[in-house]
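Note that one protein chain of the assembly has been removed; the remaining protein chains are unaltered in position.
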Amino acid sequence: MKRNGVLLALLLGAATIALIAIGTIWPIPSALAFAGGQGLRPAPTTPEIAVRNLADDIKTRSWGRAYGSLANKAEFTQAEFQHDLTGYYQSLRSYAELDHYDVRPLHQSADDAVIRLDLYWSTMMGTSESTRDVHVVRNGNRWEAEWPLVKKPVVPPQVIPVNYLRWDVIYPTGGDDWGEQGVEAPHVRIIDMHPVQRAEGVVILGELLNEDVVPAYVSVDATLLSKDQKPLGTEGSFDKIMHVLLPKQVTPFFINFPNAQLSDVGSIRMTPFSTLVPASADPVIGIDSQHLNPVPNPSLTGNLINQSGQVVNVAHVLGTFYNKNGQVVWVADEYVDRALLPQTPVPFKIHIPEDLARSISSERTVVATYSTGGSV
Amino acid sequence: MRAGLTILAATFAVAAAQPGAAQNLTLPSSIAAGSAFTVQTQGSGNGTLYIVGLGQAIKRDVQLGSTVFFAAGSLYGAGQYTVVLTGAGANETEALTVTPSPDPGAVSFLARPSRLPVGLQDGITGAVYVFDPYKNLITKPENVSFDLTGPDGKTQTRTVPTVLGAAWTELDSTAHQGNDKFVARIGSVASTRVVGQVPGDPCSLKMTASPAGQDVRLQTDPIRDCSGNAIPDGTIVTFTENYRGGESTVDVPIKRGIAQVEMPAHPGATISVASGVMMGNQIRWER
Partner (left out) sequence: MQKTEPIDSSQKPIPLSLILLLAVAVHLPLMLMKLPLKSYDTNFHIFFASHYLHHWFNPWNVKWYAGFSQATYPPLPQQWIAVISPLFGLEMGYMVVQFAAILLLVVGVYRFSRLWVSPRAASFAALATVFLGSESFLVYSAGQLGTTSAAPLYLNALPYMYVWVREGGWRPFLKATALFAAAAAAHHATLLFGSFFFALPVLALAFLDDRGEKPTVSGFVMRTLVIVGVTTAAIIVVLLPFWIALIHYPVTQTPIPHPSRANYLLSPQWGLNYFIVPYGALILALPFIFWRGSMVPKLRPLLFGFWVAFMLGLGGTTPVGPILLRRAFEVITMERFSYWATLLALPFVGLLASELVSRYRVKAAGALAVAAAFTCALAVSWSTFHPADGGTLGIDSNAVAAWLNRDGHNQYRYVTLGFGNQIARLGRLTDADSVDGEWNSGRMLPELTKNGGGSLTNSKYFGADGLRALRAILMHASHYGLKWVIVRDPSYDPLLAFAGWRPVDNLDDKTIVIWAKDGIPPAQPLNAPQMPPRWQGLMWGIFPFGSSIFAFLVLLIPDKRREEEMEQYPVHREESLLPGRMIS
């Protein structure tokens, strides 16, 4: 009887330890997610493992451990390393978390290697991608990464004139005259609109013009109607539009109907909405060095230059792509996850679907901005 | 609360009254809203007189056989009323029509839009509803005068008769930006609205280029619409520079009538300017 008891105790104890060991060596996915995607940390015996360990530390925001693992940490401080990843100024990256990453060896010898590290950040505005080519050096049996630090941009002292162009709105106070005059909503006009069938559903592309002399808050809703004029669904432009349009400004818009079929659509009812809003003409953003890059990996690249004196925390680049007849064939966008400092170029890259790239002959780019404490 | 109780009591009285009984009640068949009138009663003893309409009810304790006087302004809502006399054996109902007062007392004036481009034909709409001093819609035809005075002092006038109390007209915006004074008048009653006339689309958009260090400075001439009005500050002008293998664009707001910007100087670049859907001139930068 007692032997059975001892055996049982040993069995349960051993099973407990074994199950804990299994769960720790081969963690289940949910446990792995909370551990920052890593199980037991392997020794950096290869360049790839060294970079993976570094990326895992970045993911779990273990800045001290990540910095401590670097071969070139003497060249910069931990704070600089951290700010290089999270942004020196408040930006989308400040609140972003590393969602996942990819590593690709580009080169390797006995003593050093170059690993491409693609970092996919989860930001407020979606996934943002950044790439670093990390040089890895051998140190005895271990490999250590040299972090390619991008130094904090230095803005030279300068004087930048401010527009001070600003609109405020005063609404009428209540009166009992029902014919009392209100303030007219800004006049806006859809100047182009095309439905397109894509694999993910129906997409409506177009452009909207503020033809008024006052700034307008705009949005566009679209309702797909079946052939017997029954509504199939209503969607809006959400953030695929520039919501505040200054006088004579044009914005593209992009409305997505997931899982819809264009063949089921009889007609489309477009509902542009506009209203008066307070607005400012600042900041002015220049878009420099725009290039339409051909297939493979077609994209529109360029640099944003903040021509104003204030820091722009988030910039949203909207590209409208036209065919040779001047028709809109695609609208795409990208959020720049770095702050725009005055007169400091910041690159952007908008991806274009490969199947459409060949039909694109020109493009037009606009930028919406957000500054802390302000609005778009 | 008291008015509500009066209406309730009057409603019961109307329901209880027997139409077509002996002739104890004499009153005019029709009166103008707000005018004084009398009701002659017959018989003796005390009674109660009710006058009940859709929006108003009056109750009076009366001495039967006397004349009941209603001062001006007592009955002010236009429409059909029922007059009921009850008490001391009297139980009689008569109809009374109250018509709107013949003198206009107010107009409701809707002017649209509040803001429009210059030189737009039939762009301004004015609509008027004519009311008497008691806010009854006057349905008999009246002539309404619409006067639109532009920023240059010139006035367009239209006189339109009302149809069932309403009159409307369409007027052109003038060639000059500024505020129009839009007045609707009927007799001595008038209502004023302000309509803003704003410049139209840029008519001729022309820029010049000059070197500015490593950049090229682009500046438009004063931008005006086809009527010569200055395009307002803040209007966006887009400068586009196309050079070999690349493009640069800047959306610049007009300030003090012109738009200006500095862009990278690429030899052989073609620079164009536009505002909204209006294209301007093109410059080829060779330096």
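Per-chain residue numbering starts at 1, and chain names A and B are given in the order in which the chains are listed.
By definition in this document, a contact is a pair of C-beta atoms (placed from the backbone, for glycine too) under 8 Å apart; a residue touches a chain by one contact, two chains touch by 3 or more.
Worth saying up front: this structure is predicted, and the values here are computed from it rather than measured.
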item	value
Displayed chains contacted by the hidden chain, counting the whole assembly	A
Full-complex contact with the absent chain, from A:S219, A:T301, A:N323 or A:S359	A:S219
Identified contact with the non-displayed chain, of A:I58, A:A71 or A:L92	A:L92
Touching residues (missing chain, whole complex) on subunit A	1-2, 5-9, 12-13, 16, 19-20, 22-24, 26-28, 30-35, 38-40, 92, 94-95, 97, 99, 122, 124-127, 217, 219, 221, 234-236, 238-239, 241, 243, 273, 275, 277, 313-314, 316, 335, 368, 370, 372, 375-376
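We adopt the following convention: only the chains that are shown with their structure count from here on.
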item	value
Chain centre separation in whole Å, for subunit B relative to subunit A (CA means)	47
Parts of subunit A lying in touch with subunit B, wherever the complex brings them together	163, 165, 167, 177-179, 181-184, 191, 209-215, 246-250, 281, 284-291, 302, 307, 363-367
Residues of subunit B that touch subunit A when the two form their complex	108-115, 129, 191, 193-194, 198-199, 201-202, 231-237, 245-253, 255, 261, 263-264, 275-278
